[in-house]
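Single-structure report; data block below.
Only a single protein chain was left out; the remaining protein chains are all shown in position.
A and B are the chain letters, set down in written order, and residue numbers restart from 1 in every chain.
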Amino acid sequence: MEKESCLRFSTVPSLASSVHSLEFDNVTFSYAGSKKPALKNVSLRIKKGESVLIAGPNAAGKTTLCRCMNGLVPHFFLGDLEGNVIINGINSKSSRIGQLSQVAGLVFDDPTSQLVCSSVEDEVAFGAENLGVSREEIDRRVAESLEAVRMRGYERRLPQTLSGGEQQAVAIASIMVMDPEIFVLDEPTSNLDPIGSMQVLSIIRDLARKEEKTMIVVSHSIEHFVTLADRIVVMNEGRIILDEDPREVLQKTEQLLDMGLSPPDVTTLFSRLRREGIGLAGDKIPVTLEEAYDRLKNMSIVNPSVSKQKALSREKRMDVIVRVKGVRFKYPTSDVFALEGIDLEIGKNEFVAIIGQNGSGKSTLVKHFNGLLKPTEGSLSVFGLDTAETPVWELSKKVGYVFQNPDLQLFNYTVRNEIDFSLKAIGFPADKREPVVNAVSKRLNIDQYLDVSPGTLDKGGRQRVAIASVLAMNPDLLVIDEPTTGQDPANSRQVMNIARELHSEGKTIVFITHNMGIVAEYAERGIIMLQGRVLFDGPVRQLFQQTDVLKESYLEAPQIVRLAQMLRKQGFPSALLTVEEMVQLINENRG
Amino acid sequence: MRIFKSKEERGSLWSFGSIQIGYAAAFGGLAFAMRALGVGVPIAPGMLMDARDVVSIIGPGFSGLIGSIIIGILAALPSAVFSVQIYVPLCLMWALVFYFFRHPWYHVVNTILLLTVWNVNWAVWYQIFGFIPEFWVAFIASLTGAVVYIPTNIILIEVLRKYSPTAKRMIG
Partner (left out) sequence: MGLRIEVIPGESYLHKLDARPKFLLFLILTVVVIFFTDPIYVGTILVALLLLTRACKISVRKTAQIVKASSLLLVVYTLINLVMGPGNVEAAKNPSNILFYLIPTLNWLPVTPQGIVYSTALLLRFVIVIYLLQLVLFTTPVVDIVLALVKWKFPPSLALGTSIGFNFVPVFMNTARSIIDAQSCRGWRGLSSGNLVDKLKALPVFLVPLFLQGIESAQKIAVAIEARGFGYNIGKRTYRREIRLNSVDYGTLVIEVILLAGSTILWYAGYGTYMFTYSLLARMKI
């Protein structure tokens, strides 16, 4: 595609001479006011047109690395930058962000805060306007960018009314309009539902393959990028630990798992098998579904032991604690019913997962359980209390609701006060509060932080404080709203493990998630929702076999389940759920 | 007993880059949203003490002098009565307070200004709009607002400073 030259403030040197788009030359960086360096001796070279995946646990320095790539570090985020970052031949220290933004564009994880204008076309044009591009050129570029991200026709829409995936597409378009060579995307899909993720992934694929742009993506979902990335760079504690071809990096599965990363299920599977002493033809661990299938297709399984149903199929539920009867719900500002007639029951000590795209009604339904929303039609009773008649603070004694964003709740000077707050609010007498605070904080591993401000903790810590303040009220039903969205795998697991512990103590857990792997691992019962209706409600093992329903909701079973389904002819039970079960199965059958 | 900020602590009075715009837009938007939602303390049936007045005192500390104009405009807009001319000068004043005074002295200055200038401003405009013709009646009526804002403000600023190191760095 021939692009006309546009009005530029300074000529960016052409790339004919340098082969590398991006060079980090022994870079060490500490943010102002912080003693601990965020990046330590980082050296990295990225060629023009390469696609690189950057992975690592929380606080590994991935975001800081991205910020170096367009000059935000050190010009916006002040601090001490040692070493050099060279972007397309320009040293970031001696140029301004405005110049560098024409070479490297950044997209962030939170779509809503990136979009600042009142219409999509203004939003996309914003960057070009800043660069002083002429009006006709702006119109042309806006049209092209919207075409490239498949958002033609959305020009007049308000960015805040778009879905998460659409918002990220607009964000990418608004970077494209500045015509950069390098695209840096910092966790672009972590806040999106599966459809949104698919939308963004296909845009990334197009940019990498068709436009041959240099793509740098930070993400936790390694599975999606294995075939797309030319390299995977693994970071931890500010350093680069691994920097190789994806296949090579994934061979070091155990190391990745120890750091808290989530390699593809098939890789984890074969790595475990290898540890058990089972080498299955070939010395390299497979990294894609197809490769795994090839290795296993000659096996045959007899006597599958995966018959232990995690969920008891109940015809009659004992101890129903949540009864939903004919509930329909409409938000006051909308004409559309968010819930179109829900009938279900949840019994004591169940572990339920609710899944579905954004807008399917999951959160809406679950907010009825503690009275945050009252049904427009129908009735809901929780622990025998009619939610329409009982105020939220009363129901909160029985139903604990853990929000996705802990920062919406925390406001006290100390963690102790934070946990104490809920107890005070529900009228706990003063002398009884302290032992509860101590017990809960110990359980959640935050007792050493009791006298510190919650703001000084990292996201995982703050999440635990928020959970502590809910658990202190000792609710019998715990609702967890999207513990996986926007979190790194280690933190999500932490929350789910707490849930599992509570479940084993007799509590009932209901959680919402987009992460099918977590559903397979933790839940006993799964409910799929679409457009306000329940499409499926049953044991998790059956859930992943409902290929039609999953397809209709644009959901995908976890990779290991899909592998088992592909190997049905070989005798693998399609009700298989986790890597551990697969390992056990193969172990038992290798004789 | 250093009351005034040193030259380095102040930064530039007229600086108006992306950071100031970010804070001005965020706090201005907050002020608008508070009024639009009707959030505040109802101190008497029909009289709502607005949370946006709290935002317009704290916001200018983050966004600098020019940014405070934005906060003033946005805070004033959601009233039926044209009040831009009240909010913008007030916001400018608060911006100057945070620019010149150190913590905790700006609390003292804020309190004094709330009881005097803020009150007088409101009383005068109550008069001009013809609500309460007597100046002193208006003065006492808006004094009730000041009595609510002073402790709320102090507590909010203290908590923000303790909780968020960014906040501490920006307003001192």
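Rule of thumb we're sticking to: a contact is a pair of C-beta atoms (placed from the backbone, for glycine too) under 8 Å apart; a residue touches a chain by one contact, two chains touch by 3 or more.
Note that this is a predicted model, so its numbers are computed, not measured.
J.: Out of A:D25, A:E82, A:D110 or A:E345, which residue would touch the omitted chain in the full complex?
T.: Among A:D25, A:E82, A:D110 or A:E345, only A:D110 touches the chain that is not shown.
J.: Just to verify: which one of A:F225, A:F383 or A:Y401 makes contact with the chain not shown?
T.: Of these options, the touching residue for the absent chain is A:Y401.
J.: Given that one chain is not shown, which residue among A:A55, A:A125 or A:L365 touches it?
T.: Answer from the full complex: A:A125 touches the omitted chain.
J.: Give the residue, chosen from A:Q99, A:N236, A:Q251 or A:N358, that touches the chain omitted from the document.
T.: Looking across A:Q99, A:N236, A:Q251 or A:N358, the contact with the absent chain belongs to A:Q99.
J.: For chain A, enumerate the residues touching the unshown chain of the complex.
T.: Interface with the chain not displayed, on the chain A side: 9, 70, 72, 76, 96-99, 101-102, 105-106, 108, 110, 112-119, 121-122, 125-135, 138-139, 142, 159-160, 174-175, 178, 367, 370, 372, 392-393, 396-397, 400-401, 403, 405, 407-411, 421-422, 425-426, 455, 469-470, 473.
J.: For chain B, enumerate the residues touching the unshown chain of the complex.
T.: Considering the whole complex, chain B reaches the absent chain at 16-19, 21-30, 32-43, 46, 51, 54-55, 58, 62, 66-67, 69-71, 73-74, 77-82, 129-133, 148, 151-152, 155-156, 159-160, 163-164, 166-167.
Simple rule for what comes next: only the chains that are shown with their structure count from here on.
J.: Whole-Å distance, chain A centre to chain B centre, using C-alpha means?
T.: About 38 Å separates the centre of chain A from that of chain B.
J.: What part of chain B is in contact with chain A in the complex they form?
T.: 18-19, 25, 159, 162-165, 169
J.: Can you list the residues on chain A that touch chain B in the complex?
T.: 33, 76, 116, 410-413, 453-456
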